[in-house]
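Only a single protein chain was left out; the remaining protein chains are all shown in position.
Each chain gets a letter, A, B and C, in the order it is written, and its residues are counted from 1.
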């Protein structure tokens, strides 16, 4: 069953082609359609816009053009210029406007074209939207979603200002929630929850995953925030990862299985709130933990995940927690340097083997 | 010898009064003056401005007014309006201007009045200044310093938008360096290094520490980046901390000593680059690690420090790494809620005791 | 002007006095160490806030700043609950979580008081967009200072409101200083309302010491916004009589300058108008002062006696 595969045409040659059956999330018999992650997000947006007239989209070039990655394509024709609203290049004010609209009862879904540009909007994101509820003693609520493509690799990334993974900037800020889906199924289900949530939600979409295909149920569903998803059960090593790295973990697990190493893959799914219990339970079972993130190593998400393992499962650890993360460098343009920026399947395999031999 | 004490007048009543001899950094006999951390920073700025005509200051109200915390007071009269340059309220452009001036050979020291407002300047900090060197293949260098008061507590903090500790935002970005001094001696020595460094340096100054007094050598000196400072030697527990938290660690250590618990206090000093070796060596010696930061718990600096301990000293750990960190909440105004936001001496004592009893 | 009812004019006067007395009281309790944090007095600017806010309906929403005690009172907020807020008490509008810089009274029509300069403007733009999409005819009114006009927010917000013809009245209170910075050292033109032309919207400059002029100008702008005419940039020329915050040393200006400005005192000036046009006698106005002073004493008592937030609620109101 080819429920998950990737569109090799739209990506550069070097992206590893992930086997179609690597992640199976829909049990046989459940009515489902195959679609890309971009389509799954679009479907979530469209369904929520149908369901709730307060939901609307705003961002640069999200109208006819459909956004830099085509996610909102067709929605302009369907919902019109009012509800699929092109904005000027004013990132901080896009977010501020989303906040203001949310304060008067709308449910905006804003887009920043690349997560990198959110540097211009950190004030409205982290100082205003995230804090208004507490600062007003609960008078305010700010139900918006901020969609941002992030990540790099495989010709989709274009050097230092268009390739970052910045989940830590947001996950460190109380008042925000941060989702980072790895599959079309997760993306749609998490987007529905995000839109229905009464808090500002940062929704990070890995560029390489947009064209990944997978099954999405025909019926309405949503996925909980603050719950990790165990993408694969195993008994020897727990790999904690999110977004695109989940795929490397899954592919590595397949190889490792042939070597007799049984890998459990925990997809963090919502970086914040983080499901510490599921992570703890998994490592208490396996006794070994590998944390994997695309974001830069230093002060990246891996440290937090490791600390949680430490707090939850120290006595069960048979080996030190290992981490794989992005090289601590701005992303260079040249292939010869961009290769090696981020952990890949081989790195995961090697690290898991190391853990077993500790 | 009262080489370190605090100015009880300028702070609220609730700041714990740290014993004057808690941190001794200048050996007897070395000619030294006692001064506050604010004075030590001012002296570093003044000496570097004397030494190097390329050094100048820019920021809001840093002129006659001397900045929100008086750090640049007197410098306007001494160096004039050109070199102590008041700016409009344009944070992103203050940093961009510092970058541009640095690119043509100046060595600006910029100030953002509170670290919180750097949300407006994250683009120029993290996307431009930090990346220009790599993006231009080494053609550019951006030798600036960005001074930002941060932290909260004791009546100096004024709710959610003026109290944060955001070192992780910067330390996660390759291309930046991040210093966070805990004493006047460290502040002056690190500031000299920061100004002489050819890279963008984020210099975070804890508001509560401005009035702390300590000895500073009369002779010119500078302190290295990327080297932790062991503020106190011990054999049972290593406490890894920075900024104001170092004081809580030191005070706790004094109490714990009376209980027979010997605490080593490692002051991180430069959050980035982080001196992983010193941290590792200390924990390999003590076998117990407590990481303490004022910044919010989730995805804060403690995770990274714990991960480093894990990587460096797993086999030596006699107990799980413990952490103390800021409550995951925007900072509330009311005392009854602000108390308890951040770890204090009692928390450190309790955590260290726990570690010993593990 | 003559068409305004006596009641309306007296209510304006009352609110101006209430602001003045609230600020004097706040500065006093701060000096006496009864409250922590900081206080940014609005003294000298009362006519601006009252003139604008009394031109609004209660479903028109303001967005405030670090200096918004006055805006809240002008919009009708209860000084006792405001006082409780700056005392950090659970009875405060923000349950003590906000303090002086963030006093926000949703019930009288506020979007929040944001202490990052300029940050309220985009939020007001969004509220106005929301009104339009909901078919409401409410207006959003963000306040900022002369200093706030140098922020990127100012430009982005005016441009966005202009292209979408949103019901926003941007109020710039030019009190001549941003902390220590004289406005002409930070703003590249003398008349800030001239910037409106760069957005294709009306720019209006008004004597911010004169509550009736402010009220008239604001009323016009609000009506334009309400009826689909788009945003206005309204600059009220006033002066910050006190330091930037209570106790601020003011090294950057002469006392003579401040004293010269004191003569434009908007309350005294309005009192003269009201007595001259027969709206009230000096005695009646004096009675208002007495009444408000009593209100403030009661407010302080209320605030002092009110309980602090219970530490067990520390995790409340972080997420909805």
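Note that in this section a residue touches a chain if its C-beta (ideal position, glycine included) is under 8 Å from a C-beta of that chain, and two chains touch if they have at least 3 such contacts.
Computed from a prediction, not measured in an experiment: that's the story for all the values here.
Novice: Please pick, from C:54, C:74 or C:187, the residue that touches the omitted chain in the full complex.
Specialist: The one listed residue touching the chain not shown is C:187.
Novice: Could you tell me which of B:23, B:44, B:71 or B:97 touches the chain that is not displayed?
Specialist: B:97
Novice: Of the residues B:72, B:87 or B:182, which one touches the chain left out of the display?
Specialist: Touching the chain that is not displayed is residue B:87.
Novice: Thinking of the whole complex, not just what is shown, which of A:56, A:79, A:117 or A:305 touches the missing chain?
Specialist: If we include the chain that is not displayed, A:117 is the one touching it.
Novice: Over the whole complex, note the residues of subunit A touching the chain we left out.
Specialist: Touch set of subunit A with respect to the missing chain: 12, 60-61, 63-66, 68, 86-90, 92-93, 116-117, 119-120, 155, 157-162, 327-330, 332-337, 339-340.
Novice: Suppose we count only contacts with the excluded chain; which residues of subunit C make the list?
Specialist: Counting over the whole complex, subunit C touches the hidden chain at residues 150-156, 158-160, 162-163, 185-189, 194-195, 197-201.
Novice: For review purposes, identify every residue of subunit B that touches the missing chain, sorted by number.
Specialist: Subunit B touches the missing chain through residues 56, 82-83, 87-88, 90, 92-106, 108, 123-124, 127-128, 132-143, 174-175, 177, 198-199.
The rule is short, and it goes like this: only the chains that are shown with their structure count from here on.
Novice: Return the chain label for which the distance between chain Cα mean and whole-protein Cα mean is smallest.
Specialist: Located nearest the centre of all protein C-alpha atoms is chain B.
Novice: Using Cα averages as centroids, what's the distance between subunit A and subunit B in whole Å?
Specialist: One centre to the other, that is 32 Å.
Novice: In angstrom, rounded to a whole number, how far apart do the mean CA points of subunit B and subunit C lie?
Specialist: Result: the chain centres lie 36 Å from each other.
Novice: Express in whole angstrom the distance between the two chain centres, defined as the mean CA positions of subunit A and subunit C.
Specialist: Centres of subunit A and subunit C (C-alpha means) sit 42 Å apart.
Novice: What parts of subunit C, by residue number, touch at least two of the other chains?
Specialist: 94, 96-98, 102, 114, 116, 152, 318 - these are the residues of subunit C that touch more than one other chain.
Novice: List, in ascending order, every residue of subunit A touching at least 2 other chains.
Specialist: 92, 123-124, 127, 134-135, 174-175, in rising order.
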